[in-house]
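Structure record follows, encoded as structure tokens.
For this depiction, one protein chain was excluded, whereas all remaining protein chains were kept in their positions.
Showing chain A:
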Amino acid sequence: MGGAALDVTRLSAGYGPVRALREVTLDVPQGSVVAVLGGNGAGKSTLLRAISRTLPYYGGASKGGSVRFGGAPLHTLTADRVVAAGVSQVPEGRQVFARMTVQDNLRAGALGSTGGRAARAAALRRVHGLFPVLAQRAHQRAGLLSGGEQQQLAVARALMAGPRLLLLDEPSLGLAPMMAARIADTIRQINAEGTSVLLVEQNAALALRLASRAYVLEVGEVTLSGPADELAASDEVRRRYLGVVDEDAADDAFRVTEQAGAAGPGGRPPALTRWVGP
């Protein structure tokens, strides 16, 4: 299950007259976890739907730009071909099939699998290993699971297709900190097993801990990007997405400048790149 790089280039999308994404460029190197941060309505879900080619089901459409996975274009495919190409998405708000059993939800996830019976059986063993609760609740209706269990099911269902890249839309949404942390651990493990991850989150602290690289999306545009640890240290991100109050941020900023000063002219300048358009 090797990874492949995802390259999104100047991708635009919208819903009717509403433009939700403007020339977004980002990439997910093979085997990495990349985070996309942004507030409500920033266009995060739209980005994932544009990649998975499911925008039409929400009344939207891509309006230009390209998406390539391992060099092959995804932006010309239908949703089922995208899954077949190895890209699976966990939708925002879990969206488990509430009236179906846990087991049937996993079977639905396996419908997009290009492998045979053996591959599907192996995928099922894998997700039962990752989420033992799903094996215990196999015959229960998915709608009766707790929020955390539903999130586990949503991730497991996406893994059933054996993806090489997993798109996750706010997996920590509405979860208690403990459960969010467990989901984070699982994402780390899935990635360690060779699946690349594009993680969309409002919970910036969690996302920046998992990701090696992050992008900040505001009103449909990438406004900031860089290595996750540097973004985590930046004033703007701390203030706006990590909930650090201004004074602390100012303190920090002060300390950082002091350190930079101490490091002298040989000190490495922050590698943050402010996005200034094409």
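Methods note: a contact is a pair of C-beta atoms (placed from the backbone, for glycine too) under 8 Å apart; a residue touches a chain by one contact, two chains touch by 3 or more; residues count from 1.
One rule holds in what follows: contacts and distances are computed from a predicted model.
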Omitted chain (choose from "Dihydroorotate dehydrogenase B (NAD(+)), electron transfer subunit", "Branched-chain amino acid ABC transporter permease", "Fe-S cluster assembly ATPase SufC" or "Dimethyl sulfoxide reductase, C subunit, putative") - UniProt protein name: "Branched-chain amino acid ABC transporter permease"
From A:R19, A:K63 or A:R107, residue that would touch the chain that is not displayed: A:R107
Absent chain, residues of chain A that touch it: 52, 54, 56-59, 78-80, 82-84, 88-89, 91, 95, 97-100, 104, 107-109, 111-113, 157-158, 161
